[in-house]
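With one protein chain held back, the other chains of the complex are shown just where they sit.
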Amino acid sequence: MAKQKGFNPADYQVRKTNKAMAVFTWIVLVIWAIFNLYPLYWMFSFSLKDNQQILHTNKFGIPDGWPSKWRWKNYAEATDTGDFVRMFTNSIVITLATIVITVLAAMMASYAITRIRWRFSETMNKIFMLGITIPIQASLIPVYLVLSEAKMLNTYIALIIPYSAFSLAMALLICNGFMTQIPKELDEAAYIDGCGRGRVFFQVILPLMKPAVATCGIYTFLQCWNELMFSQTFMNGDMMTLPAGMQQLFGSHTTDWGTIGAALSIATFPTVIAYIMFSRRIQDSFIAGAVKG
Amino acid sequence: MKRKKTDGITIFLFLLPALLLFVAILVAPLISSGFNSFFKWNGIGNKEFLGWKNYKSLFDKSQIPFWHSVRNAMLLAGLSVFIQLPLALFLALLLGRGIKGERFFLSVNFLPVLISTVVIGQLWLKIFHPEGLVNALLLKIGYLKDPLNVPQWLGEGKGLLLYSCFIPMLWQYVGYHMLLMYAGVKSVPTELREAAKIDGATDAQVDWHIVIPSMKQIIKVSVIFAVTGSLKSYDLIAIIAGINSNEAAVPSTLLKRHMSLRMEYGLGSAIAVLLIILCFACSIAIGAIFKERD
Partner (left out) sequence: MKKFLATLLAIVSVLALSACGKDDGLTMWCIATKSDSNRHSYEAAIADMQKKYPDTKLNWEAYENNAYKEKIKAAVSGNNMPDIFFTWSCAFLGDFVKEDKVYCLDEVYAEFKDKLPEKMCKNTTYNGKKYGVPLTMNIVGLFANMDILKEVGYDDVPKTFEDLMTCCEKIKAAGKIPFGCAGKPDDTWCVTEYLESIIEKSVGAKTLDDIFMNGQTWDNQDVAKAVDLFQDMIKKGYFDPNGISLGNDEVKQNFMDGKYAFYMNGTWNCADFAKKEGLNVKVAEFPVINADKAELGQLIGGPSDTLAVAKSAKNAKETAKYTFELGQLICKYGYLDGCGLPAWTVDYDVSKINALTQSVAKIVTDSNYMVLFGDTAMPAAEAGKYLEQVKGVYGCTVDGATFIANLKKDIR
């Protein structure tokens, strides 16, 4: 992992610190942090309440009667209606595969576009960039028909391929940004040493693109992890991803706020915990990427 | 520069995976959408050729609120660029100064981005519910007096629904842009800052004259993300307002409505085509604006 060379947060400690300014900054940040955390806290708190508390007696506070009266039952009800382990597994497999395919395809394309000089490279890039603007909905039916014809509905591939295609443009944009920052002299030197394009790509360029992998990976993750429409249409029963499965579950529990809160919490906390564990790495990749890119 | 005859093949091979994905999932369906947009087709039966009629009906306000949906999407893009991004930039700059708990704030602000939109949507539905968090707070602080007469945040035609959808959308992605911009802020060489500081510049001056100009590339990426993301927005509006909402309609929900609920695939395809043209025009415009400033 690229350590942040040259900027240690301590370096930024303002010498003649304006106390009032620092306090103001801190207050703004704390307020915004509360904006971000409160809805999550609220979700978790209502997952342990009954409707009476949520809607009437205890709207904001900690659930009544800790710990004996906290309604862990809500969680039992939520897990009873939905197989969360399965939904998570589906989402994780699909997302990981999409990231691998997207990043690899984007890197290769980016290499051909930014580092090999040819007549239509700019045009090619523009064409790929159109992909950013194409709404995923536009492909729903045509893609469905093709998948159906190929008997590939309800398999992981049915989502991985479209997700990769729709993540590609953004990944390419990011890769291009990084790729152009790598000095041309590097490949020139390698060519002079007699390396072919393939070797230059895999041995010189790719190792330098690690920060781009992280950035693309995160972006792609967000795009697929949240996708609802394709998943709802292409997947059935136990092949459904987390968003589609959740949406189905909500449809059937609209009025049990507690159960919904529990389901929301179950779907959210593994992601949050994983994020807390890796947050430094995620953020560092971003920062290292921007420093180099 | 050394040139090889095999370059053509190499280029092709390197482009192949991306091209395959692109053609199979984006181009081919797009062509079929373009073709279908001239027909009346319920998705299962015979196609009936209509010419430009689908497009004409989209431009006729009394038939389909297409312009309204475009206006909503542009409004969202505008709010995103002029409120969400400055807020993200502001937070990134504050954090970039090296405040106590920098990491904590960074992590917390990015958190909503990671949560599934389905979860966010359901959560905000509960927050904006007539008996939900917002109204309960307003009653508590005494802004509202009568619990039987509360603002209908989720009611169609009450002028609030659009904003009830936009607020969570803007809120969720502030952290994303903030993290991107924070990276940009941190990429300014320390020496440059220090030098400016020694010359007596304040933090705000350093931010304005040194940090922001050096972040152009990142700001551009953020703007493209924000604008195209707004034009394509679907999930949160579908969950919070529903795809039948006219007040909060955006092109994607309209497309989905005609395609899935009314089985008007031709009309849906026409919306898709116009939406793509619109998105394309916007990204060209953004590119031009940033180029001009070079």
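Labels for the chains are A and B, by order of writing; each one numbers its residues from 1.
The rule is simple: a contact is a pair of C-beta atoms (placed from the backbone, for glycine too) under 8 Å apart; a residue touches a chain by one contact, two chains touch by 3 or more.
Here the structure is a predicted model, which is why all the values come from computation and not from measurement.
Engineer: Of A:F35, A:W70 or A:F202, which residue touches the hidden chain?
Structural biologist: Hidden-chain contact among the options goes to A:F202.
Engineer: For a quick check of understanding: of A:L37, A:V100 or A:L186, which residue touches the chain that isn't displayed?
Structural biologist: Checking each option in A:L37, A:V100 or A:L186, the one touching the absent chain turns out to be A:V100.
Engineer: For the full complex, which residue in A:I141, A:A169, A:I182 or A:I282 touches the chain that was left out?
Structural biologist: Result: among the candidates, A:I141 touches the missing chain.
Engineer: Identify the residues of chain A touching the omitted chain, counting contacts across the whole complex.
Structural biologist: These residues of chain A touch the chain that is not shown: 81, 93, 96-97, 100, 104, 141, 144-145, 148-149, 152-157, 160, 202, 206, 232-233, 236-237, 239, 247-248, 251-255.
Engineer: For chain B, which residues reach the chain that was dropped from this view?
Structural biologist: On the side of chain B, residues 42-45, 62-63, 128-131, 148-150, 152-158, 241-246, 257-258, 260-264 touch the unshown chain.
Note that only the chains that are shown with their structure count from here on.
Engineer: Centre to centre, by mean C-alpha position, how many angstrom separate chain A and chain B?
Structural biologist: Using C-alpha averages as centres, the distance is 15 Å.
Engineer: What part of chain A is in contact with chain B in the complex they form?
Structural biologist: Residues in contact with chain B: 4, 6-7, 9-15, 18, 21-22, 25-26, 28-29, 32-33, 35-37, 39-40, 42-43, 46, 55, 59-60, 101, 104-106, 108-109, 111-113, 116-118, 124, 127-143, 146, 161-162, 164-166, 168, 170, 172-174, 177, 188, 191-192, 196-198, 201, 222, 225-226, 228-229, 242-243, 246-247, 250, 257, 260, 264, 267-268, 271-272, 275-276, 279-280, 282-283, 286-287, 289-291, 293.
Engineer: Give the list of chain B residues in touch with chain A in this complex.
Structural biologist: 1-2, 7-8, 10-11, 14-19, 21-22, 24-26, 28-30, 32-33, 43, 91, 94-119, 122-124, 126-127, 131, 133, 136-137, 171, 175-176, 179-180, 182-184, 186-187, 189-190, 193-194, 197, 202-203, 217-218, 221, 224-225, 228, 231-232, 234-235, 238-239, 251-252, 255-256, 259, 265, 269, 272-273, 275-276, 279-280, 282-283
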